[in-house]
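Here the structure is laid out as structure tokens; the discussion comes afterwards.
Only one protein chain is missing from this complex, and each of the others stays in its spot.
== subunit A ==
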Amino acid sequence: MSAAALPTARAGVDRGAGPRTQGPPWRRRLVVLTFLAPTIIGIGIFTLGPIIASILLAFFRWDIITAPEFVGLSNFADIVTDPTVRVSFTNTLVFVVVAVTLQIAVSLALAVLIAQRMPTWARTFFRSVFFFPLILSAASVSIIMRYLFNEEFGVVNWLLSLVGIGGVPWLTSPTASAVVIVLVYVWQQFGFTFLLFVGGLASIPTEVYEASAIDGATGWRQLRSITLPLLSPTMLVACVMAVISALQIFDQPYVLTRGGPGDATRTAVMVIYESAFRQLEFGRASAIGVVLMLLIMGVTALQFRLSRRFVFYQ
């Protein structure tokens, strides 16, 4: 700090990059290092290193106690050959498709509906209500829903009994429990895509609607020909974020069903947890984790590919 009060010739060339670190090179480097070290070292130890370790570990069989044994692709083969792992992947993919479709449909409908003319207080009320479940923990929500969907005493079956539908075994039948997981997940998550759509709708200029109204377009026609095309960038982002989040589903099935009945609601992340911390199959857990990461990267890459072809930018 004592060295040069004025910018040096070298540092003064490129304006716009902001104040230069001053003093001799070692001192400048030290400054940069202290700013960056916590994040870079932290990410190195707790994210980047573990990713590499996970990828390597995926090719080994390791139970912590004995020495790791190289097994090639056998951990990855488990995803196809091991019945439990395979069904957990199928469950996860089916869950992603069903839950994301439902989530997008509900949140888009609500975002369009809230954009209609209504008092400000009503709009604020609805927006806050739909946002609210996002602040709760998935564990708490699942605890609540486990009571509500209880076969004998639950409120859901009581409501259904009013319209003559008899006790649905929500958490003990394979199909019904998968439905419950989807409903509980979407109940908590739709607020996020709802927020994205509200933002996307607000960015569509009103002139477009006015012009189309002069041309005689109303209601559905405007929705189909104006709102949805102009919303397509938001739609793409919403779908990608929703898919990434749904692929990682764990809390709800863990609390509601522990993966059961049988393997009906076991998900990929549940198998990561069980492989590693119940069966001490750390290699297999890593392999499933790596596949999950590749799926997420694939979805993200697909986003960019698709956005060039289908998304209409103004």
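By our rule, a contact is a pair of C-beta atoms (placed from the backbone, for glycine too) under 8 Å apart; a residue touches a chain by one contact, two chains touch by 3 or more; residues count from 1.
Simple rule for what comes next: contacts and distances are computed from a predicted model.
Asks: Looking at UniProt, which of "NADH-quinone oxidoreductase subunit K", "Carbohydrate ABC transporter permease", "TldD/PmbA family protein" or "Cytochrome c oxidase subunit 1" names the chain that isn't shown?
Replies: Protein name of the absent chain (UniProt record): "Carbohydrate ABC transporter permease".
Asks: Among A:Thr101, A:Ser212 or A:Gln248, which residue is in touch with the absent chain?
Replies: Of the candidates A:Thr101, A:Ser212 or A:Gln248, A:Gln248 is in touch with the missing chain.
Asks: May I ask which residue of A:Ser137, A:Thr172 or A:Gln279 touches the chain that does not appear here?
Replies: If we include the chain that is not displayed, A:Ser137 is the one touching it.
Asks: Suppose we count only contacts with the excluded chain; which residues of subunit A make the list?
Replies: 1, 5-7, 11, 14-23, 28-29, 31-32, 34-36, 38-43, 45-51, 53-54, 57, 106, 109-110, 113-114, 116-118, 125-126, 128-148, 150, 153, 155, 158, 187, 192, 195-196, 199, 216, 218-220, 237, 241, 244, 247-248, 250-251, 254-255, 269, 272-273, 276-277, 282, 285-286, 289-290, 292-293, 296-297, 300
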